[in-house]
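Of the protein chains in this complex, one is absent; all others appear in place.
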Amino acid sequence: MSSPKLPPAFAQGGAPTGAPTRITQGSKTKGGIGESTLRPDGILKVTGEFAYSSDMWHEDMLWGQILRSTVAHAEILSIDTAEALATPGVYAVMTYDDLPAEVKHYGLEIQDTPVLAHGRVRHHGEPVAIVAADHPETARRAAAKIKVEYRELPVITDEASATAPDAILLHEGRTDHHVGHVPHPNIVHRQPIVRGDAEQAAARADFVVKGEYHFGMQDQAFLGPESGLAVPEEDGGVHLYIATQWLHSDLRQIAPVLGLPEDKVRMTLAGVGGAFGGREDLSMQIHACLLALRTGKPVKIVYNRFESFFGHVHRHPAKLYYEHGATKDGKLTHVKCRIVLDGGAYASASPAVVGNAASLGVGPYVVDDVDIEAVALYTNNPPCGAMRGFGAVQACFAYEAQMDRLADAVGMDRVEFRQLNAMSQGTVMPTGQPVDSPAPVAELLRRVKAMPMPPERQWESSEGADVRQLPGGLSNTTHGEGVVRGVGYAVGIKNVGFSEGFDDYSTARVRVEVVAGEPVATVHTAMAEVGQGGVTVHAQIARTELGVARVTIHPADTQVGSAGSTSASRQTYVTGGAVKNACELVREKVLDIGRRRFGSYHPAWASAELLLEGGKVVTDGGEVLADLVDVLEDEAVEVEREWRHRPTEPFDLRTGQGNGHVQYSFAAHRAVVEVDTELGLVKVIELACAQDVGKALNPLSVVGQIQGGTTQGLGIAVMEEIVVDPVTAKVRNPSFTDYLIPTILDTPVIPVDVLELADDHAPYGLRGIGEAPTLSSTPAVLAAIRNATGLELNRTPVRPEHLTGTA
Amino acid sequence: MRVNFTVNGRPQEADDVWEGESLLYVLRERLGLPGSKNACEQGECGSCTVRLDGVPVCSCLVAAGQVEGREVVTVEGLADFARQRARSEGTRGSSGGPGASGTSLDEARAWQARGAGPHTGEGAELSPVQQAFIDAGAVQCGFCTPGLLVAADEMLERNPSPSDADIREALSGNLCRCTGYEKIMDAVRLAAARQSEEV
C-alpha cells in the first residue's frame, strides 16, 4: 500500500513578535517533540479493547444505583428504605445515617457537598440514597421503592432571590475562607478588579456602549458516562477504577468520608471518555466505595445519560453587564462590568470561575481604567463548576459583542478596532500583572482575516439545492430561500494553569533501563488522559530528552505523586514539564554512569556537552561516545520529582491586583455563517481559527484540540443549553434528545493557522492550548449571525425564536 | 430468558437475560464485548452502533430477545469482517471474538500504552478505516470511535468514493465531543483514498 497524502496539519506561521523554540537535545531522535506521532492508545481505542471506566467487570460484582431528589429544594422529613432492603437481590441500601465517618461532605475547594442528602436537598437530582444489587434493574427497582417524604421550600434561582433580605440561606453557618468578604452568605465568592479610575476615564470617551448579556448553562456532554468499579481489598481498604480528571484530588475527598487513611484507598485511572471539566468534581466515586466496603463485594456504577446530566457540574450560566468607552480615534478609554455567575447549590469550582471571569473580563485589550466585579451565587439550580475555559468563556462572549458595537459606534472596521486596542507582550493586565511572554493578538486577527473566504452558495449543484449544505440540513427547510451570509470575528484570552497562588505542581517518575537489548524509558505519572493526548506527548518528551526509541507509558494511579488536574490547559505545561524535568535528571545520572565507566577512554566525556541521541551518548559535535545499552548494562536509572511552574499570587480581595496568572493563551476566530432568516436556522459554513501555541509538541494533536474546542464553542452559540425551569428549578432537558450538541452536519470546515512564539518561561516554550479556542468561537459565530440578520442578540445560545421575533 | 445469536462469526449464548435488556447490555456485560459504547442509550449518539444482519443499528435500541438467531458484527470483529470482505465480496465470516466476560481487572491493571515506536499503528491487524482513524488523528477520548468505525466502514462498503456531504450525512448519527469532526472527515477520506488505490 502506498501512502496517500494526509491533509496538511497546519500552515506554519512566521514570527512577527517573538521566536519559535530551539531544541538541541533529542533533535535527531525520531518521534520526539514537534512530530505528529500517533497515540499510544490508538490501536486499543479503534479495536474496542481500550478499557473505559464503564467497561470494568469483576466476578460477583454488584451494581450500584443512586436515588436522587425529585425536587430542587426541600426538607427531607423521612426516608423509608425497608421495602428496598427486602427486595431479593439487594445487598445494601445506604442513606446519610449509614455514613461510616465523621466527615460527611466533600468539595474541590469548599467541603459543602453532602455525600448523601442530610435533612435537606438543595437541587434537583441530588443524591439521597444508594443501593447495591446483583443486576442494574434490581437496583433500579429497589431504589424506586425507597420512600422519601419531602417538604418543599421556596427555590432560589437568581441574584434577586438569592440576595433578598429574607432569602433562605443555601448553606447556614459557612466557615469557608470566602465568607468574610462576600456581601451575602448566598454569594460564594466576589472578586473586584479595580485599576485606574474608570469613572474619570469615562468622561474622556467619545463613544460609550452599554450592554446586558445572558449566557446559558452548558453541559460538558462528554460521551463516556460517569462510571467506575470499586473493589474491596483484604486490608480493609478499597481499590477504585475510575474515570476522572485528577486522581489525587479525588483521593483527598474520598478517603476521609470512608474513614480510611489515604494509603488504603488505591486509585487507578480507567479509560476516560472525555471530560472537559465535568470530571473535576466527584460523581459516583464515594458511592461506589461505600457500597463496596459495606457489602464486601466489588460494586460498579454506570450513570445513564439522564443521570449524567445530574451527576456532574455544568458551565456557569451568567448575566454580564458591560460598559465600554472609546475615543473617536478608536482607543478604549475604560471598561466597567459586572458578571453574575450562577454557581447552583454547591461551590465546586465557583471561586476559580469568579477569579477568571474578573481578571480576564476585559479580554486581550489594553485598557488602563477598569472597574470589574464578578460574583458567583449559591442557588437551587444545578451546581456549576469547571468547564473548558471556565469564567473566561462567559466574559469573552460579552466583551466581544461589546467590541463590535463599539467599533460600529466609532465607525471603524471591527477587526482593525480590535487590532488597534490589542494587547501585546509588556501590556499590563487590569490586575497589574505585566504580560511577560508573546501576546500576538493583533497578528492572530490578521491571520484569521487573511484566510481565503469559503465560496458562496456551496449548496448549489446541477441537481438543485443540496440541503445538507443549507441551514436546516436534512430537514429540507430551504432550497436557498431566506438564506443570508454573515461573517464575524472574535479573539479571546485564557489563563493557563491553576492561578491565584495555588501550589500548582505535577509529579513524574521516569525510569530508563535495558530491555531485550534495547534502552527503554518508562514514564509514570498520575496524569488523567482524558483524550487530550498527554500520553502521546509524554512519550515524545521522553524520546527527545533521553534519545530512546521505546517509551512505555505506565498506567496512571495513586502509586505516584499528584499530577494535578487535567484542566485549565495545564497538563502539557505542568506534567509535561515534570516529565521533561525528570528525564533531564535521569539523563544526568545516565551520563554520570557513563563518565564513571567510560570517562577515561575519551576526553569528551569530561569536556564536551553530551547529548543522548538515537540510543547513544554523543557530543554536541555529533561524535558517538557510547551506546546507552553499554552505559546502563543491568542498571536501571529512576527519578521521581515534583515540578512547579512559577508561583502566582492571590488577587487582592478589594482591588484585584496581583500576579495571579502564570501564562496566557490566545486564539482568534472568523466565523462564516448562512442564516435562514425566515426560519431562524443557522448553518455555520466555516469557523477559521488562528492560535499561538508557543510550541506545538504534537501538531496533529494541537489541531485536534483547536478544532474540538472550536466546536464546543459553536455548540454554545447555536444549540446547547440546559434549561432550568425558573419556577421549580428543575432541569427540563436532561437527555441527548433535548440537550443538543453539534453533529457532523452542524460542524463546518475548521481551518487552523498555528503560530509558535515561545514563552521562555515554559517548557519548550509551549503554551497551554485546550481552552482558548472555546472562548472566541462562540462570539465569532454570534457576530456572524448578527451580521447576517442585523439583530442585536444578547444571549447565547441563539435559538430560532430569537431570530424570528417569536421568543 | 436465553438468547442465541452470532457475534463476529461466533455463535453466542446468553442466559438469564432480563427481558428489558438491550443488545448493547448483552454484548458488554454478558459476552465480554465492551467495545460498543454506552454513551446515551437513547439512539442519539451512535456510540453503540453494530451491524445487525449487515445493517448498522444502535444496539442500545435493539431488545436482546430480538437478536435471536441473527448475526451481529461489533467493532471487535471489524478488522476480520473487513478482511473477509476484501478477500471475497459479500462473504461474512467467522472471527475469534473474546470468550470471557468484560474487561477483567487483570487486563485493566495490565493496561499499558502499547507500541514502542513513534508510529504505533504499524504492524497491527486493522481494517483500513481503523488504521485511517489512527493515522489521521481522528481518535481523542475514543468513546465515539467504535460506533463511528462501524458506521464509516459500512458507508465505504456502499459508497467507495463519497463526497464530503455524503460522509457527513452517513455519520450524522454519530456524535463526537472531542474532535470537532474534522479529523474524522480526514480519516474517512484517507480510508477511501487508500481503498481506491488498492483496487
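Going in written order, the chains are labelled A and B, and every chain counts its residues from 1.
Here is the rule we use: contacts are C-beta pairs under 8 Å (C-beta built on N, C-alpha and C of every residue); 3 or more make two chains touch, one makes a residue touch a chain.
In this text, contacts and distances are computed from a predicted model.
Candidate names were "L-serine deaminase", "Carbon monoxide dehydrogenase", "Peptide ABC transporter substrate-binding protein" or "Urea transport system permease protein", and the UniProt protein name of the unshown chain is "Carbon monoxide dehydrogenase". Between the chain not shown and the residues A:S161, A:Q425 or A:T477, the one that touches is A:T477. Contact with the undisplayed chain is limited, among A:N304, A:T522 or A:T558, to A:N304.
Set against the missing chain, the residues B:L33, B:A136 or B:A151 yield one that touches it, B:A151. Only one of the listed residues, B:S22, B:T74, B:Q140 or B:T179, touches the absent chain: B:S22.
Although one chain is not displayed, its contacts with subunit A can still be listed: residues 140, 144, 304, 306, 468, 471-479, 481-482, 678-681, 683, 718-719, 723, 732-733, 735, 737-738, 740, 742-746, 799-801, 804, 806-807. One chain of the complex is left out; on subunit B, the residues touching it are 1, 18-20, 22, 41-44, 46, 49, 55-58, 60-63, 65-66, 68, 151, 169-170, 172-174.
One rule holds in what follows: only the chains that are shown with their structure count from here on.
Distance between subunit A and subunit B, defined via averaged C-alpha coordinates, is recorded as 28 Å.
Interface residues of subunit B facing subunit A in the complex, by the touch rule stated above, are 18, 20-21, 28-29, 32-42, 44-45, 47, 74-76, 78-79, 101-105, 107-109, 111-121, 124, 126, 130-131, 133-137, 139-146, 149, 165, 167-169, 171-186, 189-190, 193-194, 197-198. Those residues of subunit A lying in contact with subunit B across their complex are 1-2, 4, 6-7, 30-31, 35-52, 54-58, 135, 137, 220-225, 229, 231, 241, 268, 270-276, 302, 304-305, 466, 468-469, 473-474, 520, 530-533, 535, 539-540, 543, 549-555, 700-701, 703-704, 707-712, 735-737, 741, 743-745, 747, 749-750.
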